[in-house]
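This structure is in structure tokens; I'll ask about it shortly.
Apart from one protein chain that is not included, each protein chain of the complex appears where it belongs.
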Amino acid sequence: MGSYLEIKYLEELQQQYASVEFDSEQPEPHIYVGTEDLLALMKELQENPIWAFDRMANITSVDYKEYIEMVYMLYSRRFDKWVTVKCKLDREKPVVESMTQVWPGTEFEEREIFDLMGVEFLHHPDLRRILMPEDYTAYPLRKDFVPLQPKIEGGVLKWLQPKSLS
Amino acid sequence: MATTEKFVLNMGPQHPSTHGVLQVQVELDGENIVGAKPVMGYLHRGIEKLMESRTYQQCVPFTDRLDYVSSMNNNLGFCMAVEKLAGIEVPERAQYIRTICCELNRIASHHVFIGSLTNDLGSATGMIYAFRDREKILDLFNIICGARMTCHYIRIGGVIADAQDEFLQKTEEFINYVPEMLDEYDRLFTGNEIFQKRMQGTSIISKEDALRFGMSGPNIRASGWDYDIRKIDKYGIYGKLDFDIPVGKTGDNWDRYIIRLQEIVESAKIIRQCLDNMPEGPFMAKVPKMLKPPKGDAYHRVENTRGELGFYIVSDGTNKPYRVHIRRPSFINLQALDHMCKGMVLADAVTAFATIDPLMGEVDC
Amino acid sequence: MHNGILYLAGQSLKELMLPIIGSELIVNLIMTLICIGILFMLVAVSALVFTLGERKVCAWIQVRIGPNRVGPWGLLQSTADMLKLLTKEDIIPHGVDRWMWVLSPILIFIPAAMVYALYPFDDGVIFADVNIGLFLLIAISSQSVLPFLMGGYASNSKYAMLGGMRTVAQMLSYEVPMVIALMGIVMITGSLKMSAIVEAQSNIWFIFLQPIAFLIFMVTCLVESNRPPFNMVEGESEIIAGPFTEYTGMRWALFFLAEFANLLSIGILTATLFLGGWQGPDFLPGQLWFWIKAFLMVLIYQWIGWTFPRTRMDTILSFGWKVLLPLALVNLLLTGFGIYIFKWLL
Partner (left out) sequence: MEIVDLVPPELKNNVIVTSVDALFKWGRANSIWPLSSGLACCSIEMMCAAASRFDLARFGYEVFRSCPRQSDLLIVAGTLTWKMTPPLIRLYEEMPNPKYVIAMGNCNIGGGPFADSYSVVTGLDQIMPVDVYLPGCPPRPEALIDAMLKLKKRIQHPETAAGSEERMNMSRENLENMIRPIAPGKVE
């Protein structure tokens, strides 16, 4: 894996954006950021030549029962460095800016997160379910997920609400 | 000026050229493609969710079924991510065996690529020849672990069984056969005029576009980036080995095909070095039966046949992963499909499906 | 006078019947009916043989064994296939243009079988030795374009429509270079009569006099009969089964039969027009020479088909119009000069 980032750059970031906190103790530095600064921070990380994070290596989201955490892993090909950006979202109504504005190649991954975790992305070009059928209502990767009952009638797949666990 | 009506041709989910259950809605103007929209999810099995209810060891067989033609590479990715999380040191002999198996599987996977590409181009003979040579590799897997496709051979901490002398000897025989095999492919299709004419200059992905779409693997290398995780991260023993990364120039279908042929040669080179330097010793580290990695998360990526395969694992300190996310290369590569098909004719769309080489088990997960 | 074995057999049969029946008119009628029967048998049997032959040849090229379990050496394989196709359910999908849909497979079989009337199988053995033989042949065989379009249009399926359009485009554009290439032969022979064309090759085969025309003819033959590498009609990986996508059972089998009748047809045609037809050294009868040449050509066509990848639609068309047509015209010009010089030398 990549080498450490210089702490002073991270401190500069912290001054620039109010909600940024960082943790350089991890093998890859973690940056924690609020939803309001996320897009600006990402743009900065991509465009500023001292960072040059030109690849979004991995986007994912984790359901921690109290909140949903978006995990962005950036990789800089020029400096062979890694940074992990984490962003906590409200579990009831998770909304976050779409990264397709910075890295267009994240379109499908964000659609997948929308599909399976139920996170809504603002300014996404085509936010629809991608893996599950269009009319599926639950979010499978959430921890309290109860599968819907499938039923095919007249050649059309329908999803029935699960029977209550009594 | 005469105008013609556009119409949407629905290819798939059952279509002979869509490599499984990919559905592509192709918008046609005559035979020219205006847009191609991939629709997937027909093989979505919920592996990420299923892994949350299995122990770490039980998760490994699922990775076989992700990219089912290069299962060893998937095993490797997951096992290395868990090893990173739990801090397990893998013995050196195991690493060598792993590398041999992964590279063999890379060749086998490229055989499937060549086979399906030539089949889609209308030459069923090419497919049969590629599958004939693939059988030789499957035989090797059969010797080493008893399975042909879904091997489950690489386990957390090493490999499940030692490599027998028979395996090593037959692997060497296969490596000696590789130049002859490629020579035959050259005569049968690489040198064929029709084949070249159909591949060259079609479905070009430029250098910038390849990066923009987040592509990886042979697809991004065909566009001119020397982006290979084996060289960059030097995971396992790849740092000690001497091999090149074939890089294309234009990023057309032809480059994507030639790069895979060259990768077969490079893989053979790697296997030969591993065979020559194979150390003695244990093939499995001491891993507790009930593996409980410490709290935290880890991301590890390996160079799968189709690109950058990453596993992101969150552990909550129990014997089951709290969350597993898989960064699947063909899923992300598929974003380029619309761009590749635009402006081409219908026959080229089929070539584009084949050269981007999506595997629906991996795309849909 | 003719001395082919089949011709002599026919003559003796005629002489045998003449005293029994009495009227020569009725004998001729009976002979005609027998000939038609034999021709249809030939087409049907050739289709059966060639389905198996194709699979065997394909298997050998692909380092496989091929059918060998049904009957001795798998000989009954195609019989089983035909029996199965006969008993399949006949589905007429909703939304098809019924008349056209039903007529298309029947109509496609007629030109494929009809051209056999014009082939000289042996010395004097030709069903209809009309003096516009070659012209009629091309006229009949070009009729097979229409049923493809009918099937493609009537099926009410996008794949079938695309397939039908492709077929029409490629077959129409390749008729032109084919006719012009054959014109060289006609100029040398001085006749359109099929038997005269074969007679004219008694000294030297036309493949040596007209090598360019031979190559053009081979390519156009492959296109006209939709053989790979020009099988746009049945480009499985793109348009499933082209115009036949919606046909089941026996209806589809008719397309299938026509395809194999066409395969033998192009083999015979190449042998007749360029390889001297039934002519050959005397140690084998003419009939045998004819079949040897025809089967050899069929084998070569299959060989090409199973080793080449499929071409693209636009490449086919531009190749036809931009390469083959000028080449055929140049060939025509050269032939004209050649004949002039030859006459002047004499």
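Letters are used for the chains, namely A, B and C, taken in the order the chains are written, and counting of residues starts over at 1 for each.
Convention: a contact is a pair of C-beta atoms (placed from the backbone, for glycine too) under 8 Å apart; a residue touches a chain by one contact, two chains touch by 3 or more.
Quick caveat, the model's predicted, so the values are computed rather than measured.
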Shown chains touched by the chain that is not drawn here: A, B, C
Residue, one of B:Val112, B:Leu188, B:Ile264 or B:Leu334, that touches the chain absent here: B:Val112
Given C:Asp123, C:Glu246 or C:Glu259, the one touching the chain that is not displayed: C:Glu246
Touching residues (missing chain, whole complex) on chain C: 55, 59, 62-70, 74, 76-77, 79-84, 86-91, 94-95, 156, 236-237, 240-241, 244-249, 252
Contact footprint on chain B, counting only the chain that is left out: 13-16, 20-21, 41-47, 49-50, 53, 61-62, 65, 68-69, 112, 115, 127-129, 131-132, 134-135, 138, 148-150, 360-361
Hidden partner chain, residues of chain A it touches: 132-133, 140, 145, 147-148, 150, 152-157
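Here, only the chains that are shown with their structure count from here on.
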Inter-chain centre distance, chain A versus chain B - centres from mean C-alpha coordinates, in Å: 25
Distance from the mean Cα position of chain C to that of chain B, given in whole angstrom: 45
Interchain centroid distance [CA atoms averaged], chain A/chain C, Å: 63
Of all residues in chain B, those that touch chain C in their complex: 7, 9-10, 15-17, 31, 118-126, 128-129, 132, 188-189, 192, 194-195, 197-198, 345-350
Touching residues (chain side chain C, partner chain B) in the complex: 58, 61-64, 158-159, 162, 228-229, 231, 235-240, 306-315
Of all residues in chain B, those that touch chain A in their complex: 40-41, 44, 46, 48-49, 211-215, 227, 232-233, 297, 299, 301, 308, 310, 312, 314, 322-323, 325, 327, 331-332, 334-335, 364-365
